[in-house]
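Below: one structure in structure tokens.
Not every chain of the complex is shown here; the ones you see sit where they belong.
Chain nomenclature is as follows: A, B, C and D, assigned in order of appearance, with residue numbering initiated at 1 for each chain independently.
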Amino acid sequence: MSETSDSSRIESLAAIADLDLDRTARRGYPEAVYAEGKTIEQLQVIAAEIARSGTRVLFTRLDQTKADALRRVLPDLGWDHSAHLAWHPSAFPAPTGAKVVVACAGTSDLPVAREAWLTARFLGRDADLVVDVGVAGLHRVLGHLDSLRAAGAIVVAAGMDGALPSVIAGLVACPVIALPTSVGYGAAFAGLAPLLAMLNACSPGVAVVNIDNGYGAGYLAAQITAA
Amino acid sequence: MSETSDSSRIESLAAIADLDLDRTARRGYPEAVYAEGKTIEQLQVIAAEIARSGTRVLFTRLDQTKADALRRVLPDLGWDHSAHLAWHPSAFPAPTGAKVVVACAGTSDLPVAREAWLTARFLGRDADLVVDVGVAGLHRVLGHLDSLRAAGAIVVAAGMDGALPSVIAGLVACPVIALPTSVGYGAAFAGLAPLLAMLNACSPGVAVVNIDNGYGAGYLAAQITAA
Amino acid sequence: MSETSDSSRIESLAAIADLDLDRTARRGYPEAVYAEGKTIEQLQVIAAEIARSGTRVLFTRLDQTKADALRRVLPDLGWDHSAHLAWHPSAFPAPTGAKVVVACAGTSDLPVAREAWLTARFLGRDADLVVDVGVAGLHRVLGHLDSLRAAGAIVVAAGMDGALPSVIAGLVACPVIALPTSVGYGAAFAGLAPLLAMLNACSPGVAVVNIDNGYGAGYLAAQITAA
Amino acid sequence: MSETSDSSRIESLAAIADLDLDRTARRGYPEAVYAEGKTIEQLQVIAAEIARSGTRVLFTRLDQTKADALRRVLPDLGWDHSAHLAWHPSAFPAPTGAKVVVACAGTSDLPVAREAWLTARFLGRDADLVVDVGVAGLHRVLGHLDSLRAAGAIVVAAGMDGALPSVIAGLVACPVIALPTSVGYGAAFAGLAPLLAMLNACSPGVAVVNIDNGYGAGYLAAQITAA
């Protein structure tokens, strides 16, 4: 009856997860597995079930060690070294729906912005990534105005003052998905400052997601621009 | 050169506001005036300009006293006693685009939910309002499943634990706009608890707006469901 | 009179702890030793006293290195690699009282959920562990309804939005012990988001414990279901 | 199609609430209506439905004006001037189950403690109320030890340092329900200080509810002590 430390650790799927393989039917988009806090062993059990069923799936917050381990079970796995995002199968579908633009305030916001950009593409959208358009140099934003006005949804990733979504939303007709990042220091409080700024955007038409949640932003953008 | 207290207080428009009357052309939807913190005198100056130009406009956070004062300048003003929202002209346009559903967790969330519902209708959508579907009685949510699945966007207003958007988003394909309310007490911290819960929704496809910001939620819903 | 760094570090029990060996008589359950912040040397002094007196005891927040060191003093020590929980002696007692169910929203919540599950069993209860029943896929919760309704107390471990305790409490008659976890990122603020959500659960009958406090949740469940 | 301010305000039940009259069957205890943020008109519509169906029900956070208005619809309504709690019908049932003790740290915590005490009694328990047993005078706590040790569950209401639940839980075998109150000033931050203290109680066996949530504490106590 005891659970000693030498007990076997080979875990069965039922003991660790209940995959929502039906999600595409119900919600229109496949399951995503949050890899942080899961062991390599647990991820491999989950991956084996995915390999067995052939499901499309995303893995978020997946570092290189875990990605390498997963690929041993799921060989056709795409992975981005910067976004820590993996997807299966590795090929993106042919895009449908309206165009998504992901705008990124600074170079340091790129990992999160790429997570949004790759998610939107994996979920079936044509998506552009525009970098380093922070409000400190407004001409950089204004230089992309045509591209921004042609989008069906715009994801705006920004840390620090989080001012970019307000500025962009004031210039376009489509919804802006504000994606706060933990870029910054001191009173940025790990993304709290841009999060609060975005929730209080003085332009209407701004939808906020969690700090550093590139996956959620890309998912919303794909939903909004679905054909 | 002095500004004594007996100086004339009749304010000119230029001294208090620079109305964005061009907003419909640029953004697709008309200007909204945030009435909190503005004096009756200032609101009347703004209203006179609206009357002059015939612009469509919303007034948010407008209490009864201010609404009565505005109607003296703008006779064809609609106003909702619960949502503290006014709109001009009072007639809603014929709806276009997909259906919006506004779901409201509890009766106390109604004022904010109504603000979202009325905003979506003023901006040109057909919108339903579903009340008292909190997760404490899950059968009440599930009883509206057909209606929820037929929507192009769903606004979910909830205070306290803010659990409803996660539950609804897990059941539908369209985007869910999570609208935290300040309903609750103690550790609800005036809406902070549902706000954080919604930002951390375990279902993807949840777009968060500011606490009690029914106007912003309705605006986003209208954008997303535009034809 | 000086305390130089070369002073002997061999510590006596009296200098570091005053074990509450009488706790079972007074409170019905044995002492638990919080291992975080204690040195290996201090833990071994405590363990020697436990070995001497033959007391039943739990060690919480005990990592592998410390567990290995303890087992040299207390050979019959159970330890769980995931929950970082140890117990002595290693055999669980024959269960009495009502059934405890530990429900776990996601795989990443498993370590904390296991701590609750093992604690309840060590304190004399029959306990089940149900995994991955997050509200994003409500059918997974509803599929366990019979099991949940048969419990005398339910521990619900969840991070992120912390919505699961509200949903489950709304479906059952027994008390629900809400166990927030630090799973999540950004505005989860290391468990603050689910903690606040649980304190504001819109269903009554929800008892909240500290973030990641699986021991406390299991203890409460054992108390409530005592014969 | 317009919603002008002169529109009729007589609200139908369907437009404002979906009463969970089935709750007793499902959860064992009747519905409770949260009165804060509801208008008198809305409360009367709800009360009419209760009168019609004869359901047992609690109203929380109900001030005198609203209580007087409700009694015009529900004549057999009990109401407590201090706890702002109402119940229907006014007679408490004959008690069953184990005894509940509600201990109150200071006189200023009485309104919240009474809410817990009355709720437990309305839900069918025998309950005692012990006042002014704060830890500043430990002899006052210790003088009630026999009564505390005879209880099946103890609710401990305390503001300021929230130290009382830790002290009492260390002395008894039954679960302690810690009920933080907003009593105090400055760094009490409206109940945050005792809430955090209670979540970190150094004694196990402490279940925490929301600040000033006497109803939730009484409900939990009734569940735990059910026969």
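Simple rule for what comes next: a residue touches a chain if its C-beta (ideal position, glycine included) is under 8 Å from a C-beta of that chain, and two chains touch if they have at least 3 such contacts.
Everything numeric here is computed off the predicted structure, so don't read it as measured data.
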Total copies in the complex, given 4 are shown here: how many?
8
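The rule we apply is simple: only the chains that are shown with their structure count from here on.
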Going only through chains that touch each other, what is the minimum step count from subunit A to subunit C?
1
Measuring between Cα centroids, what's the chain most distant from subunit C?
B
For subunit A, what residues touch not just one other chain but two or more?
195, 210-211
Can the chain contact pattern be summarised as a line, a ring, a star, a complete graph, or none of these (other)?
other
Inter-chain touches occur between A-B, A-C, B-C, B-D, C-D
Which part of subunit B faces subunit A closely enough to touch in the complex?
26-29, 32, 170-175, 177, 195, 199-200, 204-211, 215-216, 219-220, 223-224
Note which residues of subunit D are touching subunit B in the complex, please.
1-5, 9, 14-20, 22-23, 34, 36-38, 42, 46, 61, 180, 182, 190-192, 195, 210-213
Counting only contacts in the complex, subunit B reaches subunit D at residues 64, 67, 78-81, 90-92, 106-110, 118, 131-133, 136-137, 139-140, 183, 185-188
